[in-house]
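Rest of the complex left out; these chains stay put.
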Amino acid sequence: MADLSYISTLPSANQALFHAKIAKKYSFADIAEKLGRSETWVAAAFYGNMPFAQEDIDGLVKILEIDPLAVEAISPAVNYFPDRASKFETPPRDPTIYRLYEIVLVYGYAFKSIIAEKFGDGIMSAICFTSKIDKEVDEEGTWVKITLRGKFLPYIKY
Amino acid sequence: MADLSYISTLPSANQALFHAKIAKKYSFADIAEKLGRSETWVAAAFYGNMPFAQEDIDGLVKILEIDPLAVEAISPAVNYFPDRASKFETPPRDPTIYRLYEIVLVYGYAFKSIIAEKFGDGIMSAICFTSKIDKEVDEEGTWVKITLRGKFLPYIKY
Amino acid sequence: MADLSYISTLPSANQALFHAKIAKKYSFADIAEKLGRSETWVAAAFYGNMPFAQEDIDGLVKILEIDPLAVEAISPAVNYFPDRASKFETPPRDPTIYRLYEIVLVYGYAFKSIIAEKFGDGIMSAICFTSKIDKEVDEEGTWVKITLRGKFLPYIKY
């Protein structure tokens, strides 16, 4: 996937990744599989929200056939850490992303209550966290299944 | 789960449900099972974001031993439809709910891209949609697993 | 129609389309007819809110006599998907667009109620959706008629 308009606002190293991805006609699933990472994490890293390990950088250089210098600025070699979500408009206006936001609006208290009842006072971590997106097809149509999995962190009483 | 402060801002019928739930010491899982509904949907309906069917109302009256009149205002008998999310603060400040919002901030473009690559141009419906929350325990700790499942809706070309 | 000021903020491929359209002195209706698409969808696609199919791209190249490379960045060939509405100011300040917004403000609850009464609990899809604009002239003057048509999506009870 590639909206070059948004991508042109990313750091040039991220742009280089996207341009190579387009040239190779690879999906994120393709790259993730070759890299041994998961698809959502790889996509988030392409958008600059997750940092690649050196082995990821090395892998990408091979898979996408890019110049290592083109991505050095986002590699551990320069002690890179991302400034996450800094470009994200809130509330989101893109319809695909808005639906995720709407789920938080409509189910926010419900999810909080069930977490509290099942786990106690605390949160689902968004840091010690993984996600994935699956496609399911049945007689009713095609379904997007998003799985969010984070460690439960209980509030300390002190 | 019960934050009486927030609950006191809900319509009186919803308050009645919560007070009966507290008195019975039922969890949402308890009520959902007795009602034959899912836990997240029941919690959302308690908070006024989903409308009960008449059979749900009848079931709740029995399960929670409440006066049918106490919940009539949110029943199909009065042609009730909810005004969803009207009380929701944005961006959310409660930490448990904020983490869900942060996942949208950090993974928004990643999720959008993967939906686009796997399904084409469209969205995951937040209407034709179900959700659930599971608890998983392994050697690393306790995990919250949230599953969001919505129909894929492609944009029409016309 | 062409406000070059706004257009200059679009990706260069969209700018190329607008400049060719101006040079040809084509209206959106002209292009839509030649392309076999509807006028509103074509206009939305010119502004970058809808993605052209490859056949649309091929058609545009011929109709507007533009270099295929000028629009490659928004073609399916590069797996393009738009980042919709990302440049849209809210609330809108342009008077023509504000009036549409004001209709939502003034009729929002009325429309919601009638949808609920006529269709049940759910929404009119903005994805599985078409629109058109007609001109009607009668003795009282000239009228703009906007037709919005979207699939009814009922909320699932689960």
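The first chain written gets the first letter, and so on, giving A, B and C; residue counts start at 1 in each chain.
To be clear about the criterion, contacts are C-beta pairs under 8 Å (C-beta built on N, C-alpha and C of every residue); 3 or more make two chains touch, one makes a residue touch a chain.
Since the structure is predicted, the reported quantities are computational estimates derived from the model, not experimental observations.
S.K.: Full complex copy number, with 3 in place?
M.R.: 10
Operating definition for what follows: only the chains that are shown with their structure count from here on.
S.K.: Same or different for chain B and chain C, where same means more than half of the interface numbers show up on both copies?
M.R.: same
S.K.: In angstrom, rounded to a whole number, how far apart do the mean CA points of chain A and chain C lie?
M.R.: The answer is 29 Å.
S.K.: Rounded to the nearest whole Å, what is the centre-to-centre distance of chain A and chain B, using the mean of the C-alpha atoms as each centre?
M.R.: Centre separation, chain A to chain B: 25 Å.
S.K.: What is the distance, in whole Å, between the centres of chain B and chain C, each centre taken as the mean of its C-alpha atoms?
M.R.: The answer is 33 Å.
S.K.: Residues of chain A that touch two or more other chains: which are they?
M.R.: Residue numbers touching two or more other chains: 1, 6, 27, 94-95.
S.K.: Can you list the chain B residues touching chain C in their complex?
M.R.: Spelled out, the residues of chain B in touch with chain C are 37-38, 41, 50-51, 53, 56, 79, 81-82, 112-113, 116-117, 121-123, 125, 127-130, 153-158.
S.K.: Touching chain B in the complex: which residues of chain A?
M.R.: Checking each residue of chain A against chain B gives 1, 6, 27-29, 39-40, 43-44, 46-47, 49, 84-85, 88, 90-92, 94-97, 99-119, 122-126, 129, 131, 133, 135-136, 140-152.
S.K.: In the complex of these two chains, what residues of chain C are touching chain A?
M.R.: So the residues of chain C in touch with chain A come to 10-11, 13, 48, 73-74, 78-86, 88, 90, 126-127.
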